[in-house]
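All protein chains but one are shown at their positions in the complex.
After this line comes chain A, so read on.
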């Protein structure tokens, strides 16, 4: 009786028809599909309003960067890059000139975003660490003389960072965590503003070390769960999971890894390269082959882009699918996530988050009438997860909301 009304088709047409020429370029999937991700990003930037520093909010900058970090450089990608540079010579310079030509009134917020982008380009640095380093730079550059002033400046900088990329959860979580720490530190009786300020900067710089230490703690905690002769299924290229597997290999454990291909980022290819270097037997699967091989698998290991209040995780597209299959076959699903990824979100279903879209390359031109599901991530509810390995210890999904409550209340 509850037939879905066909109005959703009409609604979609409305949504896809904005006056903005940015979105209209998304209606030309021919150009879209033949360009690989970094190119489309810069072309979008060129098409965007030159005075608007915030890129097209529909395209997720976070996933673009991750793709850039984990993408495999193939010869035809290089050829396309050359071709694209030849066709649009102003594209590569456009982002920089835009940023430089901005009105000086928003100078401070620009510094933050610039700073953040600089840090983010390093492949080994987590998003939250980059955010906190950028905020530390704000403190250093600030001319405030009281804690309140400093806090207000930080709040403005943190808000602008968050609005720059609304889709990145660890960015938001990192900013919130740092703001929370600043507010609580100023509540302690520091008589001298300068010493408080230097302490804040010092802790922010040290946060990078905390992040590395977090990965090592997580690797240590998960060692017991990897036994000799086990088969591990991995999805997505998570640096934490790679650390876990590296440590296990160094401890001379005998195990093999199944990697999903991870379309469209091809994370599986990159991960299998890394694991082959460690002499760990790796098998690549296409994403659809997960259920086929699931009965050979002993456990599933994934990272997380964000851990939400319910204890579920937000991760690369495909994680939910794998968790469902694993749950139905009684295989444990383990998540490795640092604690600064805990976010104050409570998605009720898959569409309940800010959309994070990324362009998908099918290799052949797609007719314009055909829609493409371009979301880059999905939400896995907590009942499909067995345990979370974090630097706060081994947690069951129900502990996450407890931790978050303790922090924010």
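The working rule: a contact is a pair of C-beta atoms (placed from the backbone, for glycine too) under 8 Å apart; a residue touches a chain by one contact, two chains touch by 3 or more; residues count from 1.
As a working rule, contacts and distances are computed from a predicted model.
S.K.: According to its UniProt record, what is the protein name of the omitted chain, chosen from "ER membrane protein complex subunit 10", "Translation initiation factor eIF2B subunit beta", "Dimethylarginine dimethylaminohydrolase 1" or "Dynein light chain Tctex-type 1"?
M.R.: Per the UniProt record, the undisplayed chain of the complex is "Translation initiation factor eIF2B subunit beta".
S.K.: Looking at A:143, A:192 or A:295, which makes contact with the chain not pictured?
M.R.: A:192
S.K.: Write down which of A:119, A:164, A:178 or A:237 is the residue touching the left-out chain.
M.R.: A:178
S.K.: Check the options A:111, A:125, A:144 or A:210 and report the residue that touches the missing chain.
M.R.: Result: among the candidates, A:210 touches the missing chain.
S.K.: Across the whole complex, list the residues on chain A that are touched by the chain not included here.
M.R.: So the residues of chain A touching the unseen chain are 177-178, 181, 184, 188-192, 195, 199, 203, 206-207, 210, 224-225, 227, 339-340, 342, 387, 391-399, 402-404, 406-407.
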